[in-house]
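What you see is the complex with one protein chain gone and the rest in place.
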Amino acid sequence: MATQHSRSAARLMISPAVLLLLGWMIVPLAMTVWFSFLNYNLLQPGPRTFAGFSNYYYFLTDPAFFTAIWNTLVLVLGVLAITTVGGVLLALLLDQPMWGQGIVRILVIAPFFVMPTVSALVWKNMFMNPVNGIFAWIAEALGLQPFDFLSQAPLFSIILIVAWQWLPFATLILLTALQSLDSEQMEAAEMDGASALARFFYITIPHLTRSITVVILIQTIFLLGVFAEILVTTNGGPGTASTNLTYLVYGQSLLQYDVGGGSAGGIVAVILANIVAIFLMRMIGKNLEN
Amino acid sequence: MARRVTPARKATVTAAAWALGLLIFFPILWTILTSFKSEGDAVAIPPKFLFFDWTLENYAVVNQRSDYLLHFWNSVVISFGSTFAGLLIAIPAAWAMAFVPGRKTKDVLMWMLSTKMMPSVGVLVPIYLLFRNTGLLDTRIGLVIILTLIDLPIIVWMLYTYFKEIPGEILEAARMDGAGLRDEIIHVLTPMAVPGIASTLLLNVILAWNEAFWTLNLTAAKAAPLTAFIASYSSPEGLFYAKLSAASTMAIAPILILGWFSQKQLVRGLTFGAVK
Partner (left out) sequence: MGKISLKQVTKSFGDVTVIPALDLDIEDGEFVVFVGPSGCGKSTLLRLIAGLEDVSSGAIEIDGVNATEAPPSKRRLAMVFQSYALYPHMTVRKNIAFPLKMAGIAPDEQERKVQAAAKVLNLTNYLDRKPGQLSGGQRQRVAIGRAIVREPAAFLFDEPLSNLDAALRVNMRLEITELHHSLKTTMVYVTHDQVEAMTMADKIVVLNAGRIEQVGSPLDLYRSPRNLFVAGFIGSPRMNLLTGPSAAAHGATTIGVRPEHLTLSRSEGLWPGRVTVSEHLGSDTFLHVNAGDLGTLTVRADGEVDARHGDSVFLTPQTGKIHRFDADGKAMA
């Protein structure tokens, strides 16, 4: 539909966005790469010397690094498992005829709008606190010993908090997808003699695959960068029990002021994220084709 | 689907859905309830659900600390500022990509999305140092710049999917009717695009309001928005559940209300139009 005139106008209109994002990608990233090869600590004045790969060496051989990678994986996969399975089940339930569906929907979606620092603090103090928390009260009421969630199972607790924030997102998207399922398709399957279970596996699930993919992709982007929840609840501890990669790099750079080491960690995080991203982009790309 | 659902089944489903819905909502409800309690009632065991002395004292206390209003205002400025700046840059770009698609358009869109996948922590150090050296640290303008950049891909994508739905023939009709580019944008495109732009704005304000990596790392006392202000309650001393709840309620209430309005757009916005 385009004429030569509109084509050049189009290029002009796209360029600010492209240039800004290009700058945003290249400049800081190049600086991170540069810093990662320097001995550069904000607490140590004096000349910054070339460090070679030593920053990488220290970062990658630090036992905390492996813990962080493991924790990141557990966190992402744990939350993904809870939210997708829970999301499918909840969406199926909410798709049934009921009274007050609109209100239930609103109740379910609400946690998504709570800022991470608030949800982390509320869970930490009012639910998981071993003395005053609701969970402690429930445990005592049942005659059990109160459980100190954040010191005894810190990563699990954080997974629980983050999953609470993201379950609404998964549910809402899957519910939307369910509602777009053509009812004639269901009726045709019924006419063809498919049982409710068969309809679920042969029609509902394939129909949801695309949305489930999307849920996984988008959540992964956000879950790889979980930060505030850890900062507010455990500070990555006890020890490094709940430190993920993001938090590790943050600690290295802004708590220990080790710019070189933090940058090396940042680059490692970027590389790992890119490996994940390549898979994600392929899948999104495929999704966009149809 | 004109089929009869037995009342018993409907009642069961309703009960289950409401129970689960309330369970999921409970932490928020509890926060709101606690915000009206005295500090003593707030930590009472067994917990007091509805029968306590309702008080607005916590809100008064939190508000008296004038810095609460400052942080609230910071959140407003940062989330709306970054969203408006993002829209200003993204509208022309999305317009061009939707209506004058070239062979590279899909690639550019995918590339924009890929910038979103770069972990923030990978560029934390240089951004922190750049901000420190240019005096942008702990300023609202600094955060507006950063949030504009990180939200730009989402804004472009959302607008793109909305603009895509405006049939190209209508714009061509306007051209045939003698409208130049300016008239086309003012009289035809803008009125048709306003609903999409409004939902994009809404969703982005929500995302920016709740953003908690850059706001925590690049602000201190002066420009800290509510995310960072609330985080300051995490230190164990001086922890008051009722006041924490009051502050939290005020921090999430505006966005909770906006969010409920934007449910439908939320899905398509966050899935880049892949789910509608």
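Lettered A and B in written order, each chain numbered from 1.
Throughout what follows, a contact is a pair of C-beta atoms (placed from the backbone, for glycine too) under 8 Å apart; a residue touches a chain by one contact, two chains touch by 3 or more.
Here the structure is a predicted model, which means the values were calculated and not measured.
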item: Selected residue (touches chain absent from view) among B:Arg9, B:His187 or B:Lys264; value: B:His187
item: Sole contact to the chain not displayed, among B:Ile170, B:Ala198, B:Ala221 or B:Ile257; value: B:Ile170
item: Missing-chain contacts mapped onto subunit B; value: 167, 169-170, 172-180, 183, 187-188, 191-192
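Criterion: only the chains that are shown with their structure count from here on.
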item: Distance from the mean Cα position of subunit B to that of subunit A, given in whole angstrom; value: 16
item: Of subunit B, residues touching subunit A in the complex; value: 1, 5, 10, 13-14, 16-18, 20-22, 24-25, 27-28, 30-31, 34, 43, 45-47, 89-90, 92-93, 95-97, 99-102, 106, 108, 110, 112-130, 149, 152-153, 156, 168, 172, 181, 206, 209-210, 212-213, 216-217, 226-228, 230-231, 233-234, 239, 241, 244-245, 248, 251-252, 255-256, 258-260, 263, 266-267, 270-272, 274-276
item: Subunit B partner contacts - residues on subunit A that touch it in the complex; value: 1-2, 6-7, 9-11, 13-14, 16-18, 20-21, 24-25, 27-29, 31-32, 35, 90, 93-94, 96-101, 103-127, 132, 134, 137, 140-141, 164, 167-169, 172-173, 176-177, 180, 183, 210-211, 214, 218, 221, 224-225, 227-228, 231-233, 245-246, 249-250, 253-254, 259, 262-263, 265-267, 269-270, 273-274, 276-277, 280-281, 284-285, 287-288
